[in-house]
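Omission of a single protein chain aside, the complex is shown with its protein chains in their original locations.
Chains: A, B and C, in written order; residue numbering restarts at 1 for each.
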Amino acid sequence: MSVRVGVVGVGVMGADHARTIARVVSGGELVAVADFDSSVAAAVAAEMDARVCADGAALIADEDVDAVVIATRDDTHTDLVLAALAAGKPVMCEKPLAPTAEDCRRVISAQGALAAPVDLVTVGFMRRFDPSYVTLRDRVLSGDLGAPLMAHCVSRTVATSPGGDSASSVTNSAIHELDIVPWLLNSPIVEVSWQRGRSSVNSGTRQDPQLYLLRTASDVLVTVELFLNARYGYDTRCEVVMETGTSALTLPTHVVTDAERRRAVDYPADWILRYRDAYRIELQEWVDSLVEKRPSTLATAHDGLRAARVADALVESMHSAGGWVAV
Amino acid sequence: MSVRVGVVGVGVMGADHARTIARVVSGGELVAVADFDSSVAAAVAAEMDARVCADGAALIADEDVDAVVIATRDDTHTDLVLAALAAGKPVMCEKPLAPTAEDCRRVISAQGALAAPVDLVTVGFMRRFDPSYVTLRDRVLSGDLGAPLMAHCVSRTVATSPGGDSASSVTNSAIHELDIVPWLLNSPIVEVSWQRGRSSVNSGTRQDPQLYLLRTASDVLVTVELFLNARYGYDTRCEVVMETGTSALTLPTHVVTDAERRRAVDYPADWILRYRDAYRIELQEWVDSLVEKRPSTLATAHDGLRAARVADALVESMHSAGGWVAV
Amino acid sequence: MSVRVGVVGVGVMGADHARTIARVVSGGELVAVADFDSSVAAAVAAEMDARVCADGAALIADEDVDAVVIATRDDTHTDLVLAALAAGKPVMCEKPLAPTAEDCRRVISAQGALAAPVDLVTVGFMRRFDPSYVTLRDRVLSGDLGAPLMAHCVSRTVATSPGGDSASSVTNSAIHELDIVPWLLNSPIVEVSWQRGRSSVNSGTRQDPQLYLLRTASDVLVTVELFLNARYGYDTRCEVVMETGTSALTLPTHVVTDAERRRAVDYPADWILRYRDAYRIELQEWVDSLVEKRPSTLATAHDGLRAARVADALVESMHSAGGWVAV
Partner (left out) sequence: MSVRVGVVGVGVMGADHARTIARVVSGGELVAVADFDSSVAAAVAAEMDARVCADGAALIADEDVDAVVIATRDDTHTDLVLAALAAGKPVMCEKPLAPTAEDCRRVISAQGALAAPVDLVTVGFMRRFDPSYVTLRDRVLSGDLGAPLMAHCVSRTVATSPGGDSASSVTNSAIHELDIVPWLLNSPIVEVSWQRGRSSVNSGTRQDPQLYLLRTASDVLVTVELFLNARYGYDTRCEVVMETGTSALTLPTHVVTDAERRRAVDYPADWILRYRDAYRIELQEWVDSLVEKRPSTLATAHDGLRAARVADALVESMHSAGGWVAV
């Protein structure tokens, strides 16, 4: 039995999801795509032998579509997720689940009203499926090195897209950190502080890099550097400091090259290259859970809400000179 | 459309292939397994909801089986591959294709007699699909650092299985190197020399480690250390020395851990952990090629023969005090 | 011409300085030692064929002593440095120059009153001579990667000595960071914030680890983790994030060892092993400057004061719930 999937929004991220479902995920079948740009939709559909639906609503309503991936613009997520819920169809929504905590709550409320045996909404926090993060979490939760005391996270990308401001750095980009940190440390974030650094000349009016301090319910202090115009490469780092040792993500590499007086490994250029395995494993787990009619291990709508609330608290701290703000 | 696969031999390797096809490969379906140990076959079949066939011959003949994976003992490969050819079914045979070059030639001859539009036999030299080897080959073939001049390879495993002698180290274990080196350097091996080292106390009567010198048609000299009782971990290394620089495989890692005065990354314990991605990608490519009725990029029966001939030359060198032997 | 050096305080640090001067530094000669524990003084003197002086005052007054190294308990530094100044003798005082900023000012004032052509007081901030820090600073100041925007520092040691509290972590241990950060970034620290983390079970009543935020006059935001009971090893890290790339200290290593499923390099157990080269180069530069009657590149009394003032601000922040405090 295979799950027939439709993808709404087939820009860079959605087209990648479509390809992964069509070609790599066992038990998944790509049947339909939709995009506000019909030529993009047509191209992706042609490449993968899928149908084009007129829009997200039509795709969600399509009777050949068993499950929906949403990879559209952030501000359209809520309505599309609500439409999927109304149609009783499982949905994997790219992060953020919704632009505001309030919208997240509407989704949760609508899902709760269905009283379905298994929640329909999942959120695409793919880092939870990255083999390095999974290994790091296993090591932390094993307790072999004692309790976590502190953690240091870094998220750097090559350049910002046009648009966006200092707040959107938090809600759109740092949101991955805000989900992964409590998952990694097994404790929710209870207070946050936003700190200004010297801003890059490449950052326009946006504050970039930014530094966040997060404190978990278990009292672990976490530093997060977010730098969207880091230029040198796409780079995610995380070190957890425990009682008797530390453990950290490594940079995934394939070869090391000696040339021109240097010994070097390559950085990926973007998140799709860095997290290719994570996306594949996440979508496989989603499809498997649908086939087996069981809850998946993907992030839930509640996780999406929790991350949104932390993001809101960080933006509030940003507007109040960096003081600690409770989540 | 999905490809219905049967797996003959579901020991450690075959069971892993069965799981990969059943759960991970898109477009592949595991329908049947067979094993000389019927309780093993029953357990794997139950785990993956497949049927048990009485033996390899029955599985190959089964009309619900579109394609066959062979992962039985080396000395049974030839007959099973010939049976699959007789049944006109595609086959992915674990390395070695056959225990002798003569047997490889029989397979090639039988395949040729079919005059099928696409060759039916492929050989499981999975390193060709390992992302690190693929990246290394791309770098070598790009010519950016000039022509390859020398290469250094190391294959180490934790411990030998019972049985086996110095010659079987070559034909059964080093065979991976004998396939990958010419693939990597894009030039066949034309002469070889086998060199004795001091043997490990853990190696019984088998010479271990062994050192091989290989020379390609392009005149590249290659050193290969094979050490089956290396104890510390499963480790594959390869460095290609070019005109203006070198490039080498890195050890795939997920986390680095600081504890007890050491900064450490983990070695995999065996080949299945080290080459998990390679096996998955290889089987996906095999299934894709069957769906699309096109030649795959897997190793062919000719590649299997070429590796066998190099192995034979190495064994001949071993029996003649390490002199160079033409392939 | 050689410089005849006396060392006051020959515990672990002072004995190491004594050995370095006696055996490794060109142009330096160890002539006398003193220690409040006379048996320790006698042992070190015997080992290096030096004389024992009754106490620091006697050593400073000794006419065979041209220059003085002070490596006694922190609270004795001020008086000994003042005594050396009174005797008109150059002094290399282990950090901190004095336990308080006020005492640092007394030293500076006494030194100024001498109106000597070259300042007599230097402070043992040896990291300035560590080849890794020197290389990192060169890279930062070259501007090749643009201006520094942020920096992340980590100072971890195996275990705390008996005694000490949360404030002494700042004034005694973190003081190295407070000196090196402005040296590295070429800009003074102008405000600081002290942040509490979850404290290690091995830390007694002391808050450990601690996190500091520092801001330089050039607006660079710096995070500093200090963890004295990190257990796993002695570890100094520093990464400087610049406009188009980053540069960081590497862990100095000699060999990498593969054993027991791990690939590992060793951590030094303490600061003497980690900074052996730095201490040697620092003392060589000090002796060279004395021979050549020129200012050295060692930290000055003013540097010692600056670090003390930053430490005081951090302690103030600690006592006021982590708010930012101007230096």
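Assume contacts are C-beta pairs under 8 Å (C-beta built on N, C-alpha and C of every residue); 3 or more make two chains touch, one makes a residue touch a chain.
Predicted model, so just to flag it, every value in this text is computed and none were measured.
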{"item": "Hidden partner chain, touching residue among C:Val256, C:Ala269 or C:Ala321", "value": "C:Val256"}
{"item": "Absent-chain contact - pick from B:Ala58, B:Leu211, B:Val265 or B:Val291", "value": "B:Leu211"}
{"item": "Option touching the unshown chain, where B:Arg231, B:Arg262 or B:His302 are the choices", "value": "B:Arg231"}
{"item": "Hidden partner interface residues of chain A, rising order", "value": "231-233, 235, 251, 258-267, 269"}
{"item": "Residue numbers in chain B that touch the chain omitted from display", "value": "146-150, 152, 154, 195-202, 209, 211, 213, 218-221, 223, 225, 227, 230-232, 241, 243-246, 322, 324"}
{"item": "Residues from chain C at the interface with the omitted partner, ascending", "value": "22-26, 28, 131-132, 134-136, 139, 145, 244-250, 252-260, 265, 277, 284, 288"}
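As a working rule, only the chains that are shown with their structure count from here on.
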{"item": "Chain copies touching (chain A, chain C) - same or different residues, decided at half shared", "value": "same"}
{"item": "Rounded Å distance, chain B centre to chain C centre (Cα mean)", "value": "56"}
{"item": "Geometric centre distance via CA averages, chain B-chain A, whole Å", "value": "37"}
{"item": "Separation of chain A from chain C, taking each centre as the mean of its C-alpha atoms, in whole Å", "value": "44"}
{"item": "Per-residue overlap in chain A, given as positions that touch at least 2 other chains", "value": "244-246"}
